[in-house]
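Below is one structure; the comments refer to it alone.
For this depiction, one protein chain was excluded, whereas all remaining protein chains were kept in their positions.
Right, chain A next:
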Amino acid sequence: MRVKYVLSEVLVGLWRNVTMSIAMIITMAVSLTMLGASGLMYRQVDDMKDLYFKNIQVAIFLNQEVSEPQRTELKGKLESDPLVKEVIYVDKAQAYERFKTMYQDAPDLVNAVKPDQLPESFRITLNNPEEYRNIYDQYKETDGVDEIVDQSKLLDKIFNILTSIQNIALAAAIVMAIAALLLVANTIQVAAYSKRREVAVMKLVGASNWFIQAPFVLEAVVAGLIGSLLGLVALVAAKYLLFDGSLSALQGLLSPISWGDILFIFPLMAGVGGLVSAGTAWITLRFYLRV
């Protein structure tokens, strides 16, 4: 009976102040969506880093006048270098083949370039992509080396952008969370005020503190959980409309977000939504009801 009483009080409480409840749920939902998005992004960036850095290469271009001994010496050095995992030699003919496939849409350009204009190069894969700088310092003065290009430089730019988007989402989540928190506190105060007679009688006849507080705290928790459900819906919609829709062109660049990832992030959203609301409600009640 008591459980039934508490639950019906929760529903009545949410309904009594329905505009406030909706405001509370919406802010909560937006905040939790941002939190979820930022969490997804975090996993995403990690996944992508793994994926890209595994395949990343440093290209050491040789100058046109490089001599055979220089080339052999450099090859030997690279192959014995502990930082280097793999060395692939690309000669002028292979470079031309690559060039042709890369620019097959621009036949004029391909026709204008002759195979021996393209530099030969060593494509090396590093054991740890972040040690690029060492390789650069070590080999930039070596005879026959023209230029050293690190692909991770470019990737860093992309990851910086992704990380800042993630930080913006997180900041938005926090700002919205503060708004949601204040709304929860306000809603609970209004609820406690509208039930002040009941609360006074309950305190008088000796109802236990948890029994007095439970309907209010649960009211906030239910709002938090509804908010996280709406956040889940928003994330699903975002995946469906954005990633699988208008951003699908970027699919090769961004590693895909699976439904599993979204479902995985939901407990985090629901947990944060529920706990933050419960905590706020409980603290508000301590000040407001003094129970």
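What we mean here is this: a contact is a pair of C-beta atoms (placed from the backbone, for glycine too) under 8 Å apart; a residue touches a chain by one contact, two chains touch by 3 or more; residues count from 1.
As a convention for this text, contacts and distances are computed from a predicted model.
From the set "Phosphoribosylformylglycinamidine synthase subunit PurL", "Carbohydrate ABC transporter membrane protein 1 (CUT1 family)", "Cytochrome P450" or "Cell division ATP-binding protein FtsE", the protein name that UniProt assigns to the chain left out of the figure is "Cell division ATP-binding protein FtsE".
Of A:207, A:229, A:268 or A:283, it is A:207 that touches the chain left out of the display. Residues touching the missing chain, restricted to chain A, are 1-2, 5, 197-198, 200-209, 211-212 (touch as defined at the top).
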